[in-house]
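Right, I'll just put the structure down here and ask away after.
Every protein chain but one is kept in place in this view of the complex.
Moving on to chain A:
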Amino acid sequence: MKICGPKLSLCGLIISVWGIVQLVLMGLFFYIHSVALIEDLPLEEEYHSLELFYSAANAAYSQNAYNCWIAACIYVVTLLFSAQQFYMNSRVTAN
């Protein structure tokens, strides 16, 4: 079954590969609580106590890590889909 054209499937292929690599790595960095990514966490402006902040930050870190990995998994799906489409397209042009 052919849905995407050759260009769109190639674009999907590239973005998927890129997405998988970058999101898996970013998930890893969130997982090890990388300070560089703290601005990307869904945190409040102010917390009243340190413990509150820590627990919120820890939760947000792991949540973000999982979200990144989920996104990476979705990109695995789009990768497979694009690859299949790309294959179909290349077979059509080969004939």
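The criterion applied here is as follows: contacts are C-beta pairs under 8 Å (C-beta built on N, C-alpha and C of every residue); 3 or more make two chains touch, one makes a residue touch a chain; residues count from 1.
By definition in this document, contacts and distances are computed from a predicted model.
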Per UniProt, the name of the complex member that is left out, chosen from "Trafficking protein particle complex subunit", "DNA replication complex GINS protein PSF2", "V-type proton ATPase subunit a" or "EKC/KEOPS complex subunit GON7": "V-type proton ATPase subunit a"
Touching the absent chain when the full complex is considered, from A:Leu8, A:Val24, A:Leu41 or A:Ala83: A:Leu41
Contact footprint on chain A, counting only the chain that is left out: 15, 18-19, 22-23, 34-42, 50, 63-64, 66-71, 73-75
